[in-house]
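Omission of a single protein chain aside, the complex is shown with its protein chains in their original locations.
Moving on to chain A:
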Amino acid sequence: MKGALTNVPITKEWDIVGARQSGRNMARDLGFGSVDQARIATAISELARNIYLYAGSGEVSFEEVQGEAPVGIKIIASDNGPGIKDITKVMEDGYSTSGGLGAGLPGVKRLMDDFDMESNEEGTKITIVKWLR
């Protein structure tokens, strides 16, 4: 299962459930505890929902990685949507363009260990990692 890559396409609202289910299953298989599983599932839920809400469609993929700790889970959420105009602004708490809570992306950053975001007019790619400690 090492290095295994799973892709979950996001096109419907219910795909969010599928994405976080497979993420949670993978996290459990890797040995994450229930609190971390909930963190990972929540982070996936946020990213997948962003894809669904702002880009319409995209995909979430999962990967087992090594690095700071022997085992970690890497989640990549990518889409070909309009991109994020102001990257610094979306990382501020309480900023939302859709009337939401505006806690999504900064929240995801706090839930996970590593957070990386690339965005331009051709799409957005967010990579997050949680290490098993």
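Please note the rule applied: contacts are C-beta pairs under 8 Å (C-beta built on N, C-alpha and C of every residue); 3 or more make two chains touch, one makes a residue touch a chain; residues count from 1.
Quick note on the criterion: contacts and distances are computed from a predicted model.
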item: Protein name as given in UniProt for the chain not displayed, "histidine kinase", "Stage V sporulation protein AC", "STAS domain-containing protein" or "Sugar ABC transporter permease"; value: "STAS domain-containing protein"
item: Of A:T42, A:S57 or A:N80, the one touching the omitted chain in the full complex; value: A:T42
item: Residues of chain A in contact with the chain not shown; value: 13-14, 16-17, 20, 34-35, 37-39, 41-42, 45-46, 49, 93, 100-101, 103-104, 106-107, 110-111
